[in-house]
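Every protein chain except one is present and positioned as in the full complex.
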Amino acid sequence: MEVKKKTAIRSMQYDEFKNNDYLEQMVRDLNRDGAGIILGSVDDLINWGRSNSLWSLTFGTSCCAIEFMALGAARYDMARFGFEVTRNSPRQADMIMVLGTITHKMAPVLRRLYDQMAEPKYVVAVGGCTISGGPFRKSYHVVNGIDQIVPVDVYIPGCPPRPEAFYYGMMQLQRKIKVQKFLGGVNRQEKKPKDMDSND
Amino acid sequence: MSNFSEYIQGYVQGVKSLLIGMRTSMKVFCQKPVTEQYPENRHTTLHIPERHRARLVMVHDEENHHHCVACGICQMACPNDTIKVVSETYEDEDGKKKKRLVRYEYDLGACMFCQLCVNACPHDAIRFSNDFENAVFQREKLYMVLNNEGSSCAPKK
Amino acid sequence: MNNNSFLDYYNIQDLNTAIHEALLSVMPQWLAILLEGLAVGLLIIVLYAVLAIILIYMERKVCARFQCRIGPNRVGGKGGLLQVPADVLKILTKEIISLKGSDRFLYNLAPFLVILASIFTFSCLPWNKGAEILRMNIGIFFVLAASSIGVLGILLAGWSSNSKYTIIGAVRSGAMIISYELSIGLTVLTMVLLSGTMDIQNIVMSQDRMWNIFRGHLPAVAAFIVYLIAGNAEANRGPFDLAEAEQELTAGYHTEYSGMHFGFFYLAEYLNLFITSGIAVTLFLGGWMPLHFPGLDGFNAVMDYIPGVIWFVSKTFLVVFLLMWIRWTFPRLRIDQVLTLEWKYLMPLSLLILLIMTVCVVFGITL
Partner (left out) sequence: MTVIEKIQKICPEAQVSTSGDTIVTVPSDSLAAVAEALRNDDQEPMDYLRDIVGMDWSEGLGALYYLESSKTYGRVVLKTVARDRDEAWLPSVCHWWRTAEIKEREIYDFFGIRFIGNPDMRRIFLREDWKGYPLRKDYDMDSNPLNMENEENADDTVEYYLKPDGTVEGHRNILFDQKDFVVNIGPQHPSTHGVLRMRTSLDGETISRIDPILGYIHRGIEKMNESLTYPQTLALTDRLDYLSAHQNRHALCMCIEQAMGLEVSRRVQYIRTIMDELQRIDSHLLFYSCLVMDMGGLTPFFYGFREREMILDIFEETTGGRLIQNYNVIGGVQADIHPTFQQKVKEFIKHLRSVIQDYHNIFTGNVIATTRLKGVGILTREQAISLGATGGTGRAAGWANDVRKHHPYALYGEVDFKEVLYTEGDSFARYMVRMDEIMESCHIIEQLIDNIPEGETRLKTKPIIKLPEGNFSASVETSRGEFGVMLESHGDKTPYRLHYRSTGLPLVHAMDTACRGNKIADLIAIGGTMDFVIPDIDR
């Protein structure tokens, strides 16, 4: 029941979200070691901040990027969630929204941008192309699912997804962040090189 | 001298155009925002057009019957192998060999919503639903089985 | 200083003196000064942070309205009041990346220089009668000098990051700020001329009969506009945000900064907006001085009931709104346009204003 309280999102019921079993499993795994109450509440505070301030790196390659622009526009207004601060520099972003097909030529660039991001960082795969190669999965030049390149936190299916579906996915990500433990293991989910290349 | 008057004119014209711009933006400032608030409006004003394609579903009636005869035309029509129809053959009472559906597998994560499967289906067994809230944490959750558990093909009338 | 009784009522000079004396009675002088210094330092930093949060929130809400949308409204109540604190909390917990090929020392120093410059200028703002942190007889001169440290920070940030985008951003910013300092200096000089002093508090005091913008009429209004444009440019805000120019240089000079380092640049940007407006208010709109008109004694007395700090803050936010309005209306200028605007239009204009103002002051054609 702790999960329910922690992952509450305004105007949404717990049961209206899909894939809750994953979060429950995550909480069980994290609680196995146990944590102090003080540490726990500090964690909650930090997670509140982190989940409400997801600045995305715009990584639009094709169609979904246009829907992302629509998301930022007046009708759907990302700003309501505080997502509107899209950063163009990977250093300042908290999550990378991969919008559109990732080709073989683009894959190293995506990986590099991901490496350049500051921890803690998240990846949202938007649209069929990023999830599985989508319409182009039989092509010779398309990566069939970006999970081969970077760890993905949330998948938003659609071709392209509706703006509302974007929000649904973003709220899923917020919920995932809320149950994580910042003071234990959120950073460095992957081993990373000591020094980063410059971004030119 | 004409140069100087041009300079002044440029000055005035420029300032005027800037003021017109500022007036326009202030006009919009005073208008009502056009924002729709999802998820607050989820159960109220949110309008999803009926024809919107968010997810493939199989139509089931109250008795848990669907209309799929496992012909596999949809699987053939699909451009990128999103649909897999798993069927088995059985003998009916008359001893005729017949095909029936076991699992109708569908990969939402690869679907391109081209509607070719729905167009191709001779029995209108599948259609697209408006349920767009499909984001998940695990890739496996996007592989779906569309026929309900224990469902069977509707008997011919 | 004739009928400003209520202004004196809000004067906190006496309170300061009282605290100082109380402290002296229980401890030696050096300790008392140290303690006061610490308290004031803390006060500045807290005020600085709080103002930055308010300004960022305001910017996000105001720009949302200009763009027919709502703006933050889901974090902390209906108005989204806690959106910016959430961002701050997030930024504090972000990793700070060290770069290969960068000049570590300068790279780390740059954000502090930028923050330092804005804190210096911030300290000079007169909030109320008797409420200023730094007071010196060349106050306005000090403001001009201190704000120039900021450009040094930007230049260093751009250079030490070892990236091509940042260096272009930094050079743009350098070229721009050096140009616009001229106009700022000249318009400030105009007002110094009118007030007859460089001490910031005295400039405010000299407006007790009437604000400078009315006193200096035509040249003062023109100087106000020139100052706003130039100040906007110096604060690196749109339409003069060439140094960041998202669409051209991804994030300009701070492209390579992450975590709180970036946070410093972000905070400084908004505080510079406040400072620019604050100085504009001090010079032209009477600072904390209430709205006075000569002859309307009753009206003036009523105005005096409102404390000076409220006058100052509300006037400043009004100017801040004006600058936001400008920012959210116009497209960005190109670098050569920026320089053309300064050298071909603003510079001659501000010289002309200075000349007219001199004539006005000499012949007493001021109100």
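Going in written order, the chains are labelled A, B and C, and every chain counts its residues from 1.
One rule holds for everything that comes next: a contact is a pair of C-beta atoms (placed from the backbone, for glycine too) under 8 Å apart; a residue touches a chain by one contact, two chains touch by 3 or more.
All of these numbers come straight from a predicted model, not from anything done at the bench.
*Asks:* With touch defined as in the header, list the contact partners of the absent chain among those displayed.
*Replies:* Looking at the complete complex, the unshown chain comes into contact with A, B, C.
*Asks:* With the missing chain put back, one of B:A70, B:M112 or B:A135 would touch it. Which one?
*Replies:* B:M112
*Asks:* Among A:M12, A:L113, A:V152 or A:V179, choose the residue that contacts the chain missing from this document, as touch is defined above.
*Replies:* A:L113
*Asks:* Which positions on chain A touch the chain that was left off?
*Replies:* 58-63, 65-67, 69-70, 73-75, 88, 100-101, 103-109, 111-113, 135-136, 138-143, 148-149, 159-160, 162, 200
*Asks:* Of the residues in chain B, which ones touch the absent chain?
*Replies:* 13-14, 17-18, 20-21, 23-25, 27-28, 34, 49, 51-53, 73, 77, 79, 112-116, 119-120, 128
*Asks:* Provide the residue numbers of chain C that touch the chain removed from this figure.
*Replies:* 63, 66-69, 164-165, 168, 172, 238-239, 241-242, 245-250, 328-337
Following the convention adopted for this analysis, only the chains that are shown with their structure count from here on.
*Asks:* Starting from the Cα centroid of chain C, hunt down the chain whose centroid lies farthest away.
*Replies:* B
*Asks:* Any idea whether A-C or B-C has more C-beta pairs in contact?
*Replies:* Taking the two pairs in turn, the one with more contacts turns out to be A-C.
*Asks:* What is the distance, in whole Å, between the centres of chain A and chain B, each centre taken as the mean of its C-alpha atoms?
*Replies:* Inter-chain centre distance comes to 21 Å.
*Asks:* What is the distance in Å between the mean C-alpha positions of chain B and chain C?
*Replies:* 50
*Asks:* Hey, what residues on chain B touch two or more of the other chains?
*Replies:* Within chain B, the residues that touch at least two other chains are 33-35, 37.
*Asks:* Please set out, as single numbers or ranges, the residues of chain C touching at least two other chains.
*Replies:* Chain C, residues with two or more chain partners: 64, 67-70, 73.
*Asks:* Within their complex, state which residues of chain B touch chain A.
*Replies:* It is residues 33-40, 42, 46, 48, 52, 54-55, 79-81, 107-114, 132-139, 141-142 of chain B that touch chain A.
*Asks:* For the complex, give me every residue of chain A touching chain B.
*Replies:* Residues 9-12, 16, 18-19, 22-23, 74-77, 80, 128, 131-138, 145, 147, 152-159, 161-165, 167-169, 171-172, 176 of chain A touch chain B in their complex.
*Asks:* Going by the contact rule at the top, pick out the chain A residues touching chain C in the complex.
*Replies:* So the residues of chain A touching chain C come out as 10, 45-46, 48-50, 52-53, 73-74, 77, 79-82, 84-85, 87-89, 91-92, 94, 116, 118-120, 182, 187, 195-200.
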